[in-house]
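After the structure tokens below, expect a handful of questions from me.
Removed from the display is one protein chain of the complex; every other protein chain stays in position.
Up next, chain A:
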Amino acid sequence: MSQTMLKVENLFCERDDRVLFDQLSFEVDGGEIVQIEGANGSGKTTLLRILSGLSRNYEGEIYWQGEPIEKVREEFRAELLYFGHQPGVKALLTPEENLHWYCALHASLDPARVQEALEQVGLRGFEDVPCHTLSAGQHRRVSLARLYLSDARLWILDEPFTAIDKRGVAAKEALIGRHVAQGGSVILTTHQDLQGSGAVRSINLDRQGERG
């Protein structure tokens, strides 16, 4: 299963009169990991926000399974899992309540699997404490538990391993490997080298900036 999931053509974005990328074109196929590389401030997060549909400050075309993305927004969102800089975890709610709300937002997810997902990220025993009492790494793990719940085909992960310990990172890499093996796609940024997740294609934004 290697159909093209996401196709980007001639993407151009500038911020404060600085060109972040120009004529950026690439494709993401099913079963593929794409790592966006670049120095700090090179526009990695901006690119991921554009791809996920959060930011509309761009020129160029993005296609989801061959259709222009504006036309298939809802289908695209149903197939997307976005993990951003801000984990989207409410500090005053417990991990369980946070994930239940996420399940409500995505009707195809089964709330009964929340417990299992929390167990997978090592938060068993913390289901009922407010998230503000958790450590920074645990806080992010609450959000990462969404990866275990998700049935989305495209994962867009912005620095998913920040504040996660070594064992956690290995588990997440294995999870990403499984997702890709099932035909899903992953676009991510990270400053760590991905190990054991099979073929990783990289796109470097630094050269983009110079060319612009």
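Here, a contact is a pair of C-beta atoms (placed from the backbone, for glycine too) under 8 Å apart; a residue touches a chain by one contact, two chains touch by 3 or more; residues count from 1.
Heads up, the rule we're going with is that contacts and distances are computed from a predicted model.
Asker: Hey, which one's the missing chain according to UniProt: "Multicopper oxidase mco", "Urea ABC transporter permease subunit UrtC", "Heme exporter protein B" or "Response regulator"?
Answerer: "Heme exporter protein B"
Asker: Consider the whole complex, including the chain that is not shown, and state which of A:82, A:126 or A:161 touches that chain.
Answerer: Missing-chain contact among the listed residues: A:82.
Asker: In the full complex, which bits of chain A touch the chain not displayed? Write them out.
Answerer: Interface with the chain not displayed, on the chain A side: 52-57, 74-75, 77-78, 80, 82, 84-93, 97, 100-102, 104-108, 130, 148, 150-151, 153, 175, 178-179, 182-184.
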